[in-house]
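This is the structure, below, for whatever I ask next.
A single protein chain has been omitted; all remaining protein chains appear in their positions.
Chain IDs A and B follow the sequence of writing; residue 1 opens each chain.
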């Protein structure tokens, strides 16, 4: 129930980020819905396709299209008010990123992949929805240019495998990994920490 | 035989739409062929990958590459004459959209998906070939910006499930769904009906 709530909050936050990018591009209502949908479920879909876990997860879960449709209607109607909830949205988004990273890690473990690949799958799950969103909107993906986003996923995934070596209940590494992702992302935004600039010398 | 003829006409119409977009971008002959191919089979491929129906359908059907190659050669050679058959092409394209929607719906039913997901798969089958075409040509997909195209697919899919509840032969809902897609798209173009504009207030 706890995970389900996070999942829905994350889905809503991702969908709204899709709506905002799509409306910037002045897409029609169908386009806005598709971009919202892809932003929410695109990362998990790519993960499922790469590991052969098909049909992909959302095809059997009515909760995703329903939630996303609700989020789209809400954010199209109240688009002028979205700025007042921007902080909540950022928080939901960050919590969603944390959860999705761990979901991806678990899916990798379930088919016996190595920790490095599990961390990769977690990062794909959490970040490639946004990549596909940006590609469909004809932009270079924002996570390739700025934002300590994927880095938080990678460190959270590594944290999971370190915590998992400790003699603790199996829920701790999972929740710990989520907290690491959230913590790093909040700190990075708060203190404007970015990846090292590799273009300085040029 | 009847369905096979529609399928081929649709494949040809989709391929020619790919050729036209690719030639606008001045791609070379290989690029033109790939764009034509992807426009024709991309939607069905994405559907097959999402439901795990692999190898994807065209890998075992020589008729698709052969037909598409023929359509590419024809439309490159006669490109100055294509405008004279524009109406026929639009008709073939529309018929293809109707058929592909129903093929997608059937594939969803075959693996036990719910009606909503079947309609989604039908829409993906009919419209994502064009989405991938536009992405490869570095354009925002045209169906996200205008055209009552995906809407026709969705309504046709819903029509199928309504007709299917009636005590009629099983071929009727299938053909009925195709006719609804065709009818809505023709009416929308004839009377210039578009989706409601969500940007008016801005």
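We adopt the following convention: contacts are C-beta pairs under 8 Å (C-beta built on N, C-alpha and C of every residue); 3 or more make two chains touch, one makes a residue touch a chain.
Bear in mind the structure is a predicted one, so any value in this text is a computation, not a measurement.
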* Structure fact -> From B:8, B:109, B:137 or B:198, the answer for touching the chain not displayed is B:137
* Structure fact -> Of B:49, B:82, B:116 or B:179, the residue that touches the missing chain is B:49
* Option touching the unshown chain, where A:11, A:101, A:125 or A:151 are the choices -> A:151
* Structure fact -> Residue positions on subunit A contacting the omitted chain are 49-52, 111, 113-114, 116-117, 120-121, 131, 135, 138-141, 143-146, 150-151, 194-199
* Asked: Of the residues in subunit B, which ones touch the absent chain?
  -> 22-23, 25-32, 34-35, 45, 49, 52, 54-56, 59-60, 62, 65, 76, 135-138
